[in-house]
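Apart from one protein chain that is not included, each protein chain of the complex appears where it belongs.
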Amino acid sequence: MDNTIEKIVQVLQEKAGATFEEFRGEVHVFVNADKIVDSLTFLRDEHAFSLLSVLTAVDYWPQENPRFHVIYQLTSLTQNLSLQLRVPVNANQLKMPTATGVFEVANWREREVYDMFGIEFEGHPDPRRILMAEDWIGHPLRKDFPLGYEEPQFSFNFEEIDLRKPYVKE
Amino acid sequence: MPDYQLEEVAVGPYKHLVSERAVSGETMLLNMGPQHPSTHGVLRLLLELDGETIVNCIPDIGYLHTGVEKNMEAKTYLKAEVMCDRLDYMNPLGNNLAYSMAVEKLVDLDVPPRAQALRVILVELQRIASHLVWLGAFGLDLAAMSLFLYCFREREVILDIFELVSGQRMMTTYIRPGGLWRDVPVEFESAVRHFLKIYPARIDEYEALMSKNPVLQDRIVGIGKMSAQDALSYGVTGPMLRASGVDWDLRKARPYMGYEQYEFNVPTRKEGDTYARYIVRIEEMRESLKIIEQAMNKLPMGPVNSDNRKFVPPPRSEIGTSMESLIHHFKLWTEGFPAPKASIYSAVESPRGELGVYLEGDGGPKPYRVHWRTPSFNNLSVISLITKGHLVADLIGILASVDIVLGDIDR
Amino acid sequence: MMLEYIAIAVMIAVATLIAAIAIGLGELLGPKKKSKVKDEPYESGIAPIGPGTRRMPVRFYLVAVLFILFDIEVVFFLPWAVVFRQLGLFGLAEMSVFIVILLVGYIYAWKKGALEWE
Partner (left out) sequence: MGVEQKLGNMGIVTTTLENAVNWSRTNAMWPMLFGLACCAIEMMAAQASDYDMSRFGMELMRPSPRQSDLMIVAGRVSRKMAPVLRRLYDQMPEPKWVISMGDCASCGGVFNNYAIVQGVDEVVPVDVYVAGCPPRPEALIHGVLTLFEKVKGEKFVDLAKV
């Protein structure tokens, strides 16, 4: 972990009370939800992290709080650095402040996280589903959402699947 | 016109996006929908038109959502790689490389130098093939019908090389974690040399046909301007970002697979309009040729797969003789290899931009979470910004220059 | 004199005959199956929003009028071209006056910006 990242992480620790861990040369900084927007603006303005390359979430299902981690992966083009911020979100309080004010890419990425995980982002200009149909029930990428696996039709089970298969009339 | 019908109809999910002139019926809401010749796949653009000029353009994606990220969580690391060919179907080998590098970074697996050089050659060939399909579709959208046929003629030569190497034209799954599926056949060298010999003349042919053509110049010069600041804020990467003046190419900034040995320059332009994006991609094809040339000259001999038997299945010849290889073979092909309980992010430069894989393992043989950071998703989100005030005919040119692939966007 | 007119009549008859056969066969042999969705306007696979006929911007009308104006001008050139030899200098002077008048109109429209789309 080279020194510029180390300085940034120290500043984040005092300002946002963040903890951090490291794996394979990558730094993951844990920030809680209310501090995330100003740490993003701080990183973008002071430290030239001008590209938010990844905004996604991970579902640790059986573990209730924090059930989700929302991940912001920032890249700085000038210094060629990258830093990952992780925000733990509890299962009972799926609310997050929106980052569209800081990065425009957050607009679509947050809609995708809402569509796939059900985490609402307050203040989002267009809080609709992006990938699934408007009337889709449930959030597919949650661990408790079934994969929707249908038994494939081979020769030995051809007849009984043929009866169940919804062929179109005309 | 009965105003109430427009009022109630426009009130639908787009009410907060369209201007109030649409509700009063002055501007027209038109679907440039999933089935359209120039949306390069199933993308729906809801256009709010005032006569011919676009007041507002609302993209609606998801018509090709295949749930790949969910499906990969149900397969082992090796079987999940079959899914990633179908993501960005113009760049299957690039997807394989992105996924294989992510797995190699997660389990700390080494790749022998010969495999690295072959990976670079194949990925650059795939970049040229992807740019060829883009150039064909770009010409087709701007009514240059013959260019489409020329581009696909060259693409067939590249696809023959892929078929020679892996047996499949497009969905090869040839680049595996730890190296390649098997070594390239003997004829690979002459096939690539043949392509390198005929191709530069073909690019000049396209340039002669398209670049200096005044009809094309009028249609795409100064259309769809995008400033570098907007591009970075919208997360745009790849040729679109380089056409707006930002010199950011992952092959130069963070060299992987031995890219630092080859010198090539990264074409950038300042204007950021459709013509600049067109020129940047044409130059990129020439740079890729240089890389392939140097890589072919310095192709090292040696093994193609890493000899770390924990993750890479042993060659079949060894299975007959040594007991450990049989055990490794059996374990890897039935249950797969366990990965540490941690998460990594590794990115590759695909023909459309930064293609990143966020891979999280949970100690078991199946990936816990695979998120594909695909470039077309962000590149498309700029479309509503850069098409404001243009004519519908310009939108066709802009959308063709953004070079989106719907499998990449909807995953 | 009558001979040319017969040739024209034959040509018209053959043309209408071919058109009639093509449409008639299609009508006679083509299967017909009406359905509610089939009659709706096709808008890239999505149900259209709002009615199709609505108030059009005035620019379309302007371009249409200009086209008709200069199209009819070209129609007047055709008879002149047929008897170009016999008319000689007189025909040339006559037509150039006609062309100059329309050219003035064209330049006026151009300078007023009628040809610009915005």
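Residue numbering begins at 1 within each chain, and the chains themselves are lettered A, B and C in the order written.
Keep in mind that, in the parts below, a residue touches a chain if its C-beta (ideal position, glycine included) is under 8 Å from a C-beta of that chain, and two chains touch if they have at least 3 such contacts.
Predicted model, so just to flag it, every value in this text is computed and none were measured.
For the options B:23, B:54 or B:83, the residue in contact with the chain missing from this view is B:83. Taking the complete complex into account, B:148 is the one of B:77, B:99 or B:148 that touches the chain left out. Contact residues of subunit A toward the unshown chain are 132-133, 136, 140, 145-150, 152-153, 165-168, 170. In the full complex, subunit C touches the hidden chain at residues 27-33, 35, 37-38, 40, 42, 45-47. Although one chain is hidden here, its contacts on subunit B can still be listed: residues 33-37, 41-42, 62-68, 70-71, 82-83, 86, 89-90, 133, 136, 148-150, 152-153, 155-156, 159, 169-171, 406-407, 410.
Just so it is clear, only the chains that are shown with their structure count from here on.
A comparison of the B-C and A-B interfaces places the larger number of contacting C-beta pairs at A-B. Each chain gets a centre from the mean of its Cα atoms; for subunit A and subunit C, those two points are 58 Å apart. Each chain gets one centre point, the mean of its Cα atoms, and the points for subunit B and subunit C are 46 Å apart. If you average the Cα atoms of subunit A and of subunit B, the two centres end up 22 Å apart. Put simply, subunit B touches subunit C in their complex at residues 1, 5-6, 9-10, 12, 25-26, 28-36, 44, 46, 50-52, 391.
Taken in their complex, subunit B has these residues touching subunit A: 13, 16-17, 61-62, 65, 67, 69-71, 74, 105-106, 108, 230, 232-235, 237, 246, 248, 253-254, 342-345, 347, 354, 356, 358, 360, 368-369, 371, 373, 377-378, 381, 410-411. On the side of subunit C, the complex with subunit B involves touching residues 43-46, 48-51, 53-57, 59-60, 117.
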